[in-house]
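Left out: one protein chain. Kept in place: all the others.
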Amino acid sequence: MAEEKNYKIIQPEDTEENKFLKPENYKREVTAPDGETFVVDPINDYFCDAKPQPHAPNTIKIVEKFLNWARSESIWVLGYGTGCGSIEIYPLMTPRFDAYRFGVQQRPTPRQSNLFIISGYLSVKTLKRAIRSYEQMPSPKYVMGLGSCTINGGMYWDSYNTINRLDQYMPVDVYVAGCMPRPEALLAGFMELKKRIKEGKGEGANEYAEKFDWYKANQKKVIKDWNMPDYNW
Amino acid sequence: MKILYVLFSFFIILNYGLLQTGFIRRITARVGKRIGVPFYQPYIDLVKNYAIRSQFSHGVMFYLGPVFRLSGGIGIFLFMPLIYGNEMFSNFSMSGDLILILYFMFIGMLGMALGAGEGGHPYSIIGITRGLSQFTTIEVPMTLAVISIAAQYQTLSISEIVAAQQGGFMNWTIMTNPLATAAAMLAFLGMIGYAPFNVVNAPQENPLGPPTEFHGTFLGMLQTNRVILHVIESILFMNLFFGGATNWLALIVKAFIIYFYAVFIGTVFPRFRIDQSIKWFLFIPTILGILAVIFIS
Amino acid sequence: MVGPIYIIAIALGTAFSLGFFKNANRNISFSLMFLAMAFLTFISGQWLYAFLTQQQETIQIFTAGFKPPFSISLQMGFHEAVFLTMINSLGLLSAIYLFDHLREKGVNMMMVFMLLFMGLNVVVMTRDIFNLFVFLEISSIALVGLIILEKKQDAISSGFKYLIASGVISGILLIGIVATYYYSGSLYINDLISANLSLVKGGSVAVFLIMIAVILELKPFPANGWALDVYQSVNAGIGPIISGGIATASLFILYKLLPIGGDAWLLPIGITGVISFLGSNFLGIKQKSSNRILAYSSISQVGLLMIIMSLSTSLGDKFEFVFFSVLISQYLAKAGLFWIAGIINKDEIDDWNILKKSPGLIVLVGIFMFTLLGLPPFPAFYGKWELIMNLSQSGNFVWVGIILLGSLFEAIYLLRWFGKILIKQDNLEDLKIKFHKLIPVIFVSFAILLFSYLTAKWSGLIGIKYYIPFIIALLIFAFDFLPVFIKNIAAISTVAWYSYVLIYQTYIPENDILRIVFGSIFLIGAIIMLIPGFTFKGKRQGFYPLVILMFSGLAGLIEARTTFQFFFAWEIMTLASYLLIIRGKNAVKPSFNYILFSMAGAFTMFAGFGLAFAETGSISLNALADVLVYANWAYALIAIGFLVKIAAFGVHIWLPSSYAEADDDVTSMISAILIKSGVFGLIILMLSMSLKNAVSPNIPYVLGWIGAIGALIGNMMAIYQEDVKKLIAYSSIGIMGYILFALSMMSHMGWLTAFTYSIVHFLYKGLLFLAIAGVIYRTQTRNIYEMGGLIKRMPLSFISVLIGIITLAGMPPLAGFAGKWMFYNAVIMKGWYLQGAIVFFSGIVAFLYCFKLIHNIFLGPLKDNHRKLKEASIWWLIPQFILIIGIMVISVYPKIVVEPIGQYLSMYFPNDGLVWDGTTASTRLGYWDATKIMTVFAGMFGVLFIILYSMSRKTQLVEQFNIVFQGERPERPETTHYAHNMYAPYNKALGFLTAPFITSAWKFVYESIHSISDQVRKFYTGNGQTYAMHIIIYVVVFYLFINGGF
Partner (left out) sequence: MENITLQNISLAIGILVILIGLWGLLTQKNLIKIVIGFALFDTGIHIVMVSIGYIKNRTAPIIDSAVDMNNASNLVVDPIPQALVLTAIVIGLGITALMLSYVLKMYQKKKSLDITNYKDLKW
């Protein structure tokens, strides 16, 4: 059934900003059922453009310590493999390494995850998705950089489309070096992360919110076709 | 006074549920030759989720959905008599009978469905349509079994059904009406929602089913509901088919065994697609249920 | 008093004197003819008046001064006066109608016209059989003369066929007359009657020839091809003369000569009538030409009149009433329709929608068609009622069946035609109406209304009270130029006043719970459902009279004390609702299905009432209880009528599309209120019949299964609907299945369930339809997948729908659960476990479409073009919130409703009732305390909400695309809305259950009837010789039949 289009796409002006706008995000003129026409701007109308806010820790020390303990003992990893390192994550759940022992579990949705493991080299294209996913995780959230590539680009240090330093783009809590790091190294990384959280240092989300403009500038520097609101809720 | 007893038994059930979940996870881990999470992991997860700092909402129903869901779960608990012959632990079961409990399950589902629906995530809706589709067919053998035992005992009051089963193992429904029990126990598998009937929230594929968008406190409420619901459903089946319980120990043992049965099946079998599970429920369990009804009438 | 002989003198004199005028001054000649015609009418009308008011005696006029048999004598009695008035006034009106035609064709035509009516007048009056023959021939010749003057090729060739056929017939008649004379020695009809010719050897052949010729003059099916062609081809002004003038006169000949044949001829004439009635109506189905349809209808009506005539002895003193009510209504209506056909001047009924240009004419067409169909309040209704009752009483059940079947066929073609008129189409040509053509049409319609009133009064079956709604409707119709706002207020206040009188003043003092409950549903429901009318702009012409009629029909059901009153109200309600539905945009086809099924149902009900009457001889509703011998049949037949109305499984296919295509507020009315009329009927029926042991328990058992399967299929179908109104409509089928099932349990709890369901269904289905209608009104679409996310724009409607579906799904703590709970109790007490399980399964299936409804409309992403929608209009919301209050009251405190019903039911079902202890209701199986459940639930919900609120931090409200999308982001709302074909897996697994078996089955029946009709009518080859052959064969077969040759 050929559906009749009930809208008219308005061609955007030929500016630098709109250069990478995708057709589905062009403004469009639609007709309401009562005949009135108005313009829908998908970017503004369909996405929340509020900036992230830092969330202060609980003011009662002991409570915050308890909560931090709970957070450290219940680390839910976002099941998102960005590079070759993701192959090292899956053995963690096998009997040999069994990361469940440490309260590390996998979640398929960013909404319910606390830890984002950037597993290896991160191409610019993936970076965009990684940032989106990171921003969609609720605070407090942690990032673990896996492998040399996230630290300094590794063997791809002069590549045309991978980033070199992950912490330019999102606050990293723990780096696990190696190419590739073994699952044991990952487990050690988890231990390190737990320690940081328990010490109250796992405030990457707040850091991101506070230095939001800086991070965003860095991100936009490499991601040329930024065609979204600045923060992805 | 009643409310205090209710709160007390709620406390027991909640803790029991959390512990049970932890132990079951540990047991399934052992089956896979892992060590598994600590038995107290559900507590930690719950605390962590309630302690998530940032929160957003897609709208009113997204916000209220989890409340509905938990109301549904606790509602079933509230109208369920727990310990036979003990007025204190019969909750509000004098306000409604078996039918009320069967229909109270819908409130939770509706809450979930509304919340997820306003979340706007298409995969949530896919999960919900799967869940609802499957649930309708689960209810067929369940209804037949309920009709069968209601006809058998000529009552719809859970307390009276339990009362009729007192006096030894041979009086339990599983012995007096094995067909109804079989039908209902097969339905139970679907209610608990482990494999082979867990395509509803097949992880990664859609990604989590209904609760995909839920996080933090909302997710905490959903988790709370899940542990309560599993225990309460076990208790319901215990009351209907396994003679009920006269003390907390018997309740815990029986409920655990019933629940463990579902877990056991779940760890052994692979997953059904939704149309397969619909057909399955309308085939063997339904035939059993019809036989149960025919034999009783 | 002007003597009747002047009729002949004036007619003949005018005809001859017209010849002097040549074509010099046509105005004068027309005036002369018109005056003569008017004078004829005056003479006959004066005699009629005298007979009616002054107890005038029948007079004989002897020509030439001798007494018969030595001279021709004319008779003027009551019957003659009636027939003459009919014929002459038809002539007068025809003259007006044909004004320009007559003037165009000149004096020749006027002369022939006058001669035709002169002939018919004499045919009616004469008592000499040869004179009868002569003037019959004169009329025939005059008619054929009129036809030849048309100068149309079709008309001329059909006129030739007519000539051949009538020549053969008159030959037969002539031989018969001579033979009669040979055996009796007289031509005087009175002598012939007293001669008792059938007993004389050879005399029976003479009688046979006369009678068969007279019968053939009536154009009996199937020896009537010649007449049909004439009907089709002649000028529309002449059609009524044939059907209203010649056919009427021929009927009178039969009536006059019938005593010659004696009682032995009654049965053959009846059978001829039955065959004519059934056959013509059957062949009418496939017709496309309006005149030909009218021809078939005309012949079928003549058949019906022959049936009535054959029953003259058994009908006794009711004969005149039945005969004239049918005759006059068919005469008036047929004339009106022919004239309108002439005004439109389109032969194909497909082209009749040109009438849209002139709504007033549509009203008239409606009046004529419903008159023909014998629907109330039109006169033939009373006649048909008496006829069926009489036939049943004399045990002629087969005839009853055939008459009703034939009426159904007639309904098929007439109503389809009516539907075609209302089909919307652009670019219609202009309709030019000449004023003089309109006068007779309007006159006839007023005559019908007047005659309806007179018949009602004459029948004595219903009080004048039943006509008040019609007067109100007419009043509103007269003030139809007023804006909607005022008319709506008027309608609401009328209904409010009536419900005050009916419920508060009558039934509450009587404590008649059944009638209070259904009266409230019907009338208070009406008030609520009328409120949205305020949103409509403009005039909404014709809407309010129909609404008033529909609700008065419903109120009439409540008030009915006799089966006649019940049936009357039932038909009024059906008719008005049909007309309301057909007002929708594409509602022509669905409403046709609706009316067809309703008519069929009404006819079976009619037959059932007939059976009951046959046994008890009383039309009181209470007398149904005394039916013993025919109990099963009567019960089943009446029940089928109600089953159609509640769209029970098997006869449900009319419902979804009718609901979908009706106007939005009409849908709310019919789905929430009208459908309950079937429930009410079933309750009445069961209370009076099932409770006695005469009815086999198997029938309720079967009904129970029908209900259970209906519940399942209705709900299953609802899942897959993409049209939101159809979705709710199928859900109605499901709910009605529950109610039917509950009623057929025949137990206290079952009935309590049915009552509760009726009330609750009224509340939530009204709520849902109103809320959805409000949404549709804003979004301008019914496709559910084109909506979405409207909770942001229409929160109040969302609340309505939410409460509606919670109640529908039967979730505690709202009122729907009460029904479910009682249901379980009832099923287990009754022991209908398997059916019960099916019903419960379907109840759970309901959950699927409930979710679909609320999700696809209100949740999910908001579409582009809906971003600026407003909340539904306040007039849609007010009734919704009234209904919500109702639901809430019943939810919190069901006792106020359920307890009185329980007490009422205890009178009939003393055992196993519901026991109330405070707010706790209990049966011997279980217990339930709605108030406490509500309290507990509300408390728990509140506590949890407070907990959530206290634990949650600052919540960022996000937009609809802020969802996790695997690192990507959604593109358009349409691609993110999981709505279309929502339950695909379910369809894959259980789709076979919803395969449209029933629809295909009915379609097969319908199409078979059409194709058989199409094949059968082929024997009308169009060849005049074949038609003459038909006549000969007909005579032979008839002779063999009469003389036991078969």
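As written, the chain order gives the labels A, B and C, with residue 1 at the start of each chain.
Keep this in mind: a contact is a pair of C-beta atoms (placed from the backbone, for glycine too) under 8 Å apart; a residue touches a chain by one contact, two chains touch by 3 or more.
These figures come from a predicted structure and were not determined experimentally.
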item: Interface partners of the hidden chain - shown chains only, full complex considered; value: C
item: Residue touching the undisplayed chain, where the options are C:K432, C:K537 or C:K1018; value: C:K1018
item: Of C:I175, C:I442 or C:L957, the residue in touch with the unshown chain; value: C:I175
item: Listed residues C:L74, C:V107, C:V144 or C:A809, member touching the removed chain; value: C:V144
item: Listed residues C:A11, C:M86, C:L163 or C:I582, member touching the removed chain; value: C:L163
item: Touch list for chain C against the chain that is not drawn; value: 130, 134, 137, 141, 144-145, 148, 151, 153-154, 156-161, 163-164, 167-168, 170-171, 174-175, 177-179, 181-182, 187, 225, 228-229, 232-233, 286, 1017-1018, 1020-1025, 1028-1029, 1032
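Operating definition for what follows: only the chains that are shown with their structure count from here on.
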item: Graph class of chain-chain contacts, one of line, ring, star, complete, other; value: complete
item: Approximate Å spacing (C-alpha centroids) for the pair chain B, chain C; value: 54
item: Inter-centroid spacing, chain B versus chain A (mean Cα positions, whole Å); value: 35
item: Multi-chain contact residues (two or more partners), chain C; value: 953-954, 956-958, 960-962, 964, 966
item: Junction residues of chain A - those touching two or more other chains; value: 48, 53, 55, 109, 111, 233
item: Sites on chain B touched by chain C in the complex; value: 50, 53-61, 63-64, 66-68, 70-71, 74-75, 78-79, 92, 94-100, 103-104, 106-107, 109-110, 113-114, 117-122, 125-126, 128-130, 132-133, 135-136, 139-140, 143-144, 147-148, 150-151, 154-157, 207, 212-213, 216-218, 221, 273-276, 278-279, 282, 289-290, 293-294, 296-297
item: List of chain A residues in touch with chain B within their complex; value: 48, 52-53, 55, 66-67, 70-71, 73-74, 79, 94-95, 98, 100-101, 103, 105, 107-109, 111-112, 114, 138-140, 205, 233
item: Interface residues, chain B side, partner chain A - complex; value: 29, 32-38, 41, 44-45, 47-48, 51-56, 203-204, 207-208, 211-216, 219
